[in-house]
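Left out: one protein chain. Kept in place: all the others.
We just call them A, B and C in the order they show up, numbering each chain from 1.
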Amino acid sequence: MDRPKVNKDWKEPERISKYPVGSTCDGGTLVTINAGWRVLRPVINQDKCVNCLKCFLLCPDGVISKGEEKLTIDYDYCKGCGVCAYECKLGAIDMVKEEK
Amino acid sequence: MGRRAFICGNDAVAEGVRLSRPHVISAYPITPQTIAVERLADFVEDGSLKAEYMHVESEHSAMACAMGVSSVGARAFTATSSQGLLYMAECLPYASGARMPIVMMNANRSIATPWNIYGDQMDSMFLLNSGWIQMYVEDAQEALDMMIQAYRIAETEEVMTPMMVNLDGFVLTHTYEVVEIPEQKDVDEFLPPINMPQNKMDLNDPKSLCITAGNDWNMEFKIKQELDMQNSVHTIEAVDKEFGDKFGRYYGGLIEEYRCEDAEVILITTGSVTGTSRMVVDDLRNKGKKVGLLKLRYLRPFPAEKIREAVKNAKVIGVVDKNISFGYEGTIFTNVNSALVTMEKHPMSLNFIAGIGGRDIGKNHIEDMFNSMINASEGKVEERIQYMNVRCEK
Amino acid sequence: MKEIRWHGRGGQGSFTIARLLGQAASVYGGQYAQAFPSFGPERRGAPVLGFTRISETKITDRSEVITCDYVIVLDETLWGPAVVAGLKEDTIIIINTETPEKYAGQVENKIITIDATSLALEVLGRPITNTAMLGALVAISDVVSLDDCKNAIKDTLKASVSEKNIELIQKSYDAVKEA
């Protein structure tokens, strides 16, 4: 899977003087995941999937990765909106209840 | 040695900006600033200034555009006045919060209504809290010199804060006088190319700018901004000293004391009224009066420590305010008084509100201020807030 | 310090000449000078004022010019309270007029007259009198030298008009000197 990851090394500035100069931050800094938002999780049924890439194209969060052979989902950032499952003409994505 | 020219304050600003080689100028006309941006257009036209000249559609956009320029690490200039400054007000804390070293000339002008195009300092007083360094010049030469100094100060890495150079409308912007224009090579030696290592958008090091920081983070960003602004006094003093060493003109850094030694009464001024006050001080000194003058060059950062030091032996000080903070008093008066209260023994203070809407401040009015201060120093009761050169009684 | 007040109408070049005098005195004459217009949104044809201050020492005065040493009237239709305001005992008034007798006895002050309009028409072919009035001032005062004025004209005006104006200032200077 080729998706940005949480930077686990990110540390909060220890002193005021260590804060950024200006209201500035490095682009693409990720310190948290968004998975807690999800009630239903999309699961790709690889047997049905024909790799049409519609779900990859339409995911508002970009969590579906084309990969080399098959599509994969970055569950760290999937919010479970269901767009992928709804748009899949072959019904190859199931929305499955998250287990706590 | 530079060349001598007989030019107005707006021209002097334009000359100073040309010598500072900004990458982009965003311009919107407003009286009495307009000549400055006209002159800059002339310079771009004749090729003596290689800059992008942007005809923006409002002051709000003039500042927003300057932000865009600064955000990629280029040098930006803009100029405004009065209602224009108020219209762009929203953008000023954006720029200062992002620590963009933009330099802006503000032609100090009255605020509507009643409508008025003449010089007072109501406009910039609104923006004391904008996070911009605010300085006030006394004449055209200082205006030119301060454009160069402003870029140097604003772009110093520890400062990295935008700077507003204020110039009294008409009295300075439209008055012609002899100005020495420095050589480009000397300015180039004094003012290095802009460098924003930490806070610009950079293709090699992508950044998010003007970010959100919620209640859990915001305060630390603001404190950092405040500490750096406080700290900028050292750069301001050092740059002024270095400028003097190179160009032969020293302005005193944050403040200038004029004949304050042994003075029992001291008048505190900003901007062009300082010049007229110098003459009055000389006259009174010739008459044996122990009077002095303290010129505030910077209102942000506020030179509280310098003021305390300068007035510590005075019995009475007076503050000239070309503005009114309605419902209270002159804004500079409030600021000065708060500096005084930490003194073990502080002088009594009077407020002289003058020059509103461009009303003349003559030598006689300044004499009246000194006389009032002298009376107060001798124990007479003087009104704490006095309006100078008014047509009729209250 | 010498203070000079210029009276003209918008478009007649009264501020241009106030400035040119300051330039001549400072950049070429080595003195200090200040020049400023009556501030405001005056339009073409409206009465306007120009001021020049000249001094051996740096001028820090930022207040209005109240009294003056010379009052110069480019357009005699402006004669009135504004022209005679702020006169000192030794203030000299210079008026552009064909009929000097009109002004005899109007004020206590010394009045110099010159028919600058005729001179300007003769030399420039246009009734632009500001340079001629400066010539008159130079002729009767020591605030600035004629050469410094000529240099300032060369420096300020376009080449196409500066030559004619140098001729005009010389002519008006001579005319007033002779008179």
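Everything below uses one rule, namely that contacts are C-beta pairs under 8 Å (C-beta built on N, C-alpha and C of every residue); 3 or more make two chains touch, one makes a residue touch a chain.
Here, contacts and distances are computed from a predicted model.
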Tell me the UniProt name of the left-out chain, picking from "Thiamine/molybdopterin biosynthesis protein MoeB", "glycine dehydrogenase (aminomethyl-transferring)", "Pyruvate synthase subunit beta" or "Fe-S cluster assembly scaffold protein NifU". "Pyruvate synthase subunit beta"
Which displayed chains the unshown chain touches: A, B
For a quick check of understanding: of B:65, B:103 or B:191, which residue touches the chain that isn't displayed? B:65
Candidate in contact with the missing chain, chosen from B:57, B:158, B:226 or B:305: B:57
It is residues of chain B that touch the chain not shown, namely 23-24, 26, 51-52, 54-58, 60-62, 64-74, 76, 90-91, 94, 98, 201-203, 206-214, 217, 221
Interface with the undisplayed chain - residues on chain A: 2-4, 10, 12, 25-34, 37, 52-54, 56-62, 65-67, 77, 79-83, 85-87
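Rule of thumb we're sticking to: only the chains that are shown with their structure count from here on.
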Arrangement of touching chains [line / ring / star / complete / other]: line
Sorting chain pairs by contact number gives first B-C
Please identify the chain with the largest separation between its CA centroid and the CA centroid of chain A. C
Measure off the straight-line distance from the CA centroid of chain B to the CA centroid of chain C, and report it in whole Å. 35
Indicate the whole-number Å distance between the mean C-alpha point of chain A and the mean C-alpha point of chain B. 51
For chain A versus chain C, what separation do you get between their C-alpha means, in angstrom? 79
Chain B contacts chain A in the complex at 97-100, 157, 160, 198-199, 205-211, 213, 220-221, 223-224, 227-228
Given the complex, residues on chain A that touch chain B span 13, 16-17, 19-29
For a test of understanding, state which residues of chain C touch chain B in their complex under the given definition. 19, 22-23, 26-27, 32-37, 39-41, 59-64, 66
